[in-house]
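All protein chains of the complex are present and in place, except for one that has been dropped.
Here the chain labels run A, B and C in written order, and each chain numbers its own residues starting at 1.
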Amino acid sequence: MSRATKAGAIRAILVFALLLALPFVFTDHWIVNIAFFGLMFAVLAVAWNLIGGYAGYIWLGSIAFFGLGAYALAITFQHVPLTSGYLPFFALIPIGIAIGIVSIPLALLLLRVRAATFAVVSLAVLFVAEIFAFNLDGLTGGPQGLGMALPPFVVTTFERPFYLAMLVLLAAVMFCSWYLAKSKFGLMLFAIKGDEDRARGLGVRTTTVKVIAFALCCGFTGMAGGLWAYYITWIYPQFAMDPNTMFAIILMTYLGGKGTLWGPVLGAFLLAPAKEYFAYTLGGSAFYLIAYAALFLLVMFFLPRGVVPTVADFLARHRRRAAVLASGPRPAGEQVA
Amino acid sequence: MHLLIYGCILGILLGGVYGLMASGLALVWGIMRVLNIAQAVCVILGSYLAFTAFTVLHVDPMLAVLPISVVMFVFGVGIYYAFLRPIRRDRESLSILVTYAIAIGIEGALGLIYTTSLQHTGTSYATQSFEVGGFQIPTVELYAFLISVAILGLLALMLQRTRLGRALRAATQNPTAARLLGVDIDRVSAVGFGIGISTAAAAGAVYGMIYSFNPNSHYDLIGILLAIVVLGGFGSMRGAIVAALILGVIASVVFIYWPLWANLSFFGVVVVVLLFRPQGLWGVPNWATQ
Amino acid sequence: MSTVLSIRGLIAGYGWGDILHGVDLDVEVGSITCIIGPNGAGKSTLLKTISGLLAARSGDIMFEGRSIVGCTPTSVLSLGIGHVPQDRSLFPLMSVWDNLLMGGYILKDQALVRRRADEVAEMFPIVKERRHERAGALSGGQQKAVEIARSLMLQPKVVLMDELSMGLDPKSRHLAFDTVVRLNRAGRTVLMVEQNARAGLAIADHGAVMEAGTVKLEGSGKSLLDDQEVARLYLGRIDGSALSEGSTA
Partner (left out) sequence: MRSHRFAWAIIGILAVAGSACSSSSTSTTGSKSPVVVGISLSLTGDFSDSGKTEQQGYQLWQSVQNAKGGMLGRQIQLKIVDDASSPDTAVSNYQNLITRDKVDLVFGPFSTLLTAPSALVAARYGYAFPDPADGAPKTLNEHLQNFFLMQPAGPLDTGLTWTRYILSLPADQRPKSVAYISLDDPFLVPAVALDRTAFTAAGIKNVYDNIYPTENVQMTPLVAAIAAAQPDMVVAGTMEADSFDMVKAMVTEKFNPKYLFFMNGASDSANFPTNVGKQNIEGIFSALGWYPEEKTPGNAEFVAEYIKKYGGDASQISADTAEAYTIGQVITEVVEKVGAIDNAKIIQQLHSSYWPSIQGSLAWDADGKPVGTLLLVEWIGGKLEVVYPATDATHAPVVPKPNWP
């Protein structure tokens, strides 16, 4: 157990060290820009995985909280002077916490229904949020959008602060995800996914557990949204709360491996840069949507568990076979050691 | 007051068409626990088929409804065997994602064939109307309503009176017992999905005479259809039809006075009803899963 | 008497585990055979395996001399085995009459289905009286009657009845058992599973006690009722509660 934890810690440190080094090694704007979107989707997918992967609820409204975070930050800095370019990064913390708290009553309401009903009702949450964003002109600017104060960073390393802030956010959400999966709490979530009624029968306080996962998901998604708004500087309802982004996050989670720690991160880093990159290089292939649909279906049918569990299984089998082969001479070897 | 009544009339006319679209969604859910996100894009597909029949073959969309239904039935059966039958595990949740992928795939294909320009099936009577008691009744919307009612009537008759209809209803209400009585759930599901898709396309054929549409139009529609099905109670066709009429009237009336908030009123009604009746207005008791 | 249904070494189950661990059982033509035993003994699983809802993993089920292992529910049904399942198996929103018609689903000839329905309705007055009502609106006992009536639509040689008396009040229960006896007199072989062991064995020609996936004891209904050991273990005054302890072993 402790050995596994140690290996996990080393792995995490290595990955984050590499990610931390990236903007200093590859200083090209476009690389850091694409990596920023990769990180953003990783945060979104890991956050979604808390409720969608661990607890098995197809939560289609999370992108509404992305938009909520975006608007919260943008509206805040309509009223607060931008004394320092780094101020909005710190403002994200209270915004994330506030969104998490706001999401709790909604969670209590929504989580009364399950499975497909939950999915539909959560999609309705997204639509309703979008309608509000459009119609509350005074607050959100409505369809005219809302501009952020321009980030006063130097042009040569303009993207770097955003990248690093998103990396910190990823570390935080990964830590939560890891901690939840390791703790009793994670067990409870898995129990809910397996059979919620039985879990409740066994004394799992299913509602509490679900609501906490839900609030964490919403809080982190909102923080990512705020950071996105600051980076993109101009937000419109249809982009801040885009159903297609929602499904892209889910696809990333499934591709990497839902319910796993690293799966959503991997899925995001495979798909998000690929999307930007192919849109750029293939320039307007009309087959974009069809290719996307085909990819979606391929993942669903041929990699339903995702890359991480599939590869892990493959490696485990491989290692077991190796162990069987090696089992003969091992006692002798141990004696020598 | 005059406007209010007029709003109700228009709401009922439109609600009938939505009822036809949503009843297929409810039927499919009832039989196989699949939430077909692609239902709306099939409506648009039906609109395009009718549009093509009208502009190329000069066939009136009202007449095209029948061949379109047949073609789309076959299409639906094909979709079922290709994409839905293979989902064994976690069908309720996975089917949402799979049918979403199907939806954007069809959207992409429509974009390739027809481009994303707005189209409209402009029949000679597209802008005609006649007056009844001081109300201008749009001819197209009345025809669309009547066609929808006729198809729904035929569907109801089929469900009530035929062997296949009994099997469909049986599979919805108690799949295990239906299997014990010799119902091949797989085949019934395929047929049910085919019917669901063909009703969507039939509704689409008439929808295309009322509204301009392009391949993206299904995003707006699916929200409405899902709201209707949730309000009516999952899996209940009767519920879907009644909910479609209720929501049609509410949306039309709100539209007259506060157009911006019509969509919200739509979802608002759904949320309020769900608070008090989580199973919707006519939730089908499914004894096998209780 | 000859054997109509003969089960040998039957192993079946769900998912990873087996529930039936080698069941042997013979059902005589024209008899009422009653299976009793604690919860989880595999009684319902046995019936489901016979009717093809569950695939047998090993062993054989012979019906009138031919193996029906691997048959679909539809073909088992058409061979002449009807199944009245344990849980409510009516279609609640369909009329009583439509429920009855569903019993003849596998028959292509609709005229024949209607004729059979009329015949069955003659035997079950409740079906006739309430033919237009929704099945879901009937009381538990009435629903059971409709279920039994429905199972007769195909004129099965063998009727499998799972927990006929479950959830019924004493009067309905009495009525239900009466119906079974009537069916049997009319020539149907009945294989029933009964939690209410005493009442079940009382009307049975032959009884079998199942425990932990095998048949432990067999004998005539009367001999089992009189057996001290059986009485102590399985015929406790309160159905089930005392029994489940013994069954976990």
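Convention: contacts are C-beta pairs under 8 Å (C-beta built on N, C-alpha and C of every residue); 3 or more make two chains touch, one makes a residue touch a chain.
Bear in mind that the values here come from a model prediction, so they are computed numbers and not experimental data.
Across the complete structure, the visible chains that the omitted chain touches are A, B. Only one residue in the set A:7, A:202 or A:298 touches the chain that does not appear here, and it is A:7. On the side of subunit B, the interface with the absent chain consists of residues 2-3, 6-7, 10-11, 14, 111, 115-118, 120, 122, 126-129, 136, 138-141, 211-212, 214, 216, 219-220, 223-224, 251-253, 255-257, 259-260, 262-263, using the contact rule stated above.
Interface with the hidden chain, as seen from subunit A, comprises residues 4, 7-8, 10-12, 14-15, 18, 26, 28-31, 33-35, 37-38, 131, 134-135, 141-145, 147, 150, 155, 158, 232-234, 236, 238-239, 242, 262, 265-266, 269-270, 273-277, 279-286, 288-289, 307-308, 311-312, 315-316, 319.
Note that in this section only the chains that are shown with their structure count from here on.
In terms of the stated touch criterion, subunit B and subunit C have no partners in common.
For subunit A, the chain whose average C-alpha position is most distant is C.
By C-beta contact pairs, the most connected chain pair is A-B. The most central chain, judged by the distance from its Cα centroid to the centroid of all protein Cα atoms shown, is B.
Taking the mean of the C-alpha atoms as each chain's centre, subunit A and subunit B sit 34 Å apart. Computed centre separation for the pair subunit A/subunit C is 52 angstrom, with centres defined by C-alpha atoms.
Of all residues in subunit B, those touching subunit C in their complex are 163, 166-167, 169-170, 173-174, 176-184, 284-285, 287-288. Those residues of subunit A whose C-beta lies close enough to touch subunit B in the complex are 56, 58, 60, 109, 112-113, 115-117, 119-121, 123-124, 127-128, 131-132, 134-135, 243-244, 247, 250-251, 254, 286-290, 292-294, 296-297, 300-301, 304. Per the touch definition, subunit C reaches subunit B in the complex via residues 51, 53, 73-74, 77-78, 83, 85, 87-94, 98, 101-103, 105-106, 110, 136, 150.
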